[in-house]
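A single protein chain has been removed from this complex, and every other one stays in its place.
Moving on, here comes chain A:
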Amino acid sequence: MENSKGYMDCTNMGAVMEVRGRSLLIQISKELDHHNAVTIREKADQLIDKNSVNQIIFDFTNSEFMDSSGIGVIMGRYKKIIFTGGKVAVTNVNSSIDRIFKLSGLYKIIEKYATIEEVLNLQ
């Protein structure tokens, strides 16, 4: 665990974040709505800038709800790293969150994987 570099516990603020190399893992705690989006965006951008992040994984294992505010958060981070060749992935997506992604067309620009390990093993 590379905790010394960039582990940030934001459980009360909607997500737990961890930097592994140049990958940022964002584990959404319970719900990704407008209320949580504000904090997640702020914390993620700090870690992205500090660690020259080129891959972001949004993990939804512990998450049961997301609305269009979540689309905004993911799109925003995508725009932030795409110009330097970065990639965004989502993992462990439940069926209702999957429908939101499908409906929004987000899968045209981001990849869905079953697990976090699957994404990290691609490198």
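Here is the rule we go by: contacts are C-beta pairs under 8 Å (C-beta built on N, C-alpha and C of every residue); 3 or more make two chains touch, one makes a residue touch a chain; residues count from 1.
What we mean here is this: contacts and distances are computed from a predicted model.
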item: Name of the absent chain as recorded in UniProt (options "Anti-sigma F factor", "Thiazole synthase", "YdbS-like PH domain-containing protein" or "2-oxoacid:acceptor oxidoreductase family protein"); value: "Anti-sigma F factor"
item: Contact footprint on chain A, counting only the chain that is left out; value: 31, 33-35, 37-38, 41, 65, 67-69, 71-73, 75-76, 95-96, 99-100, 103-104
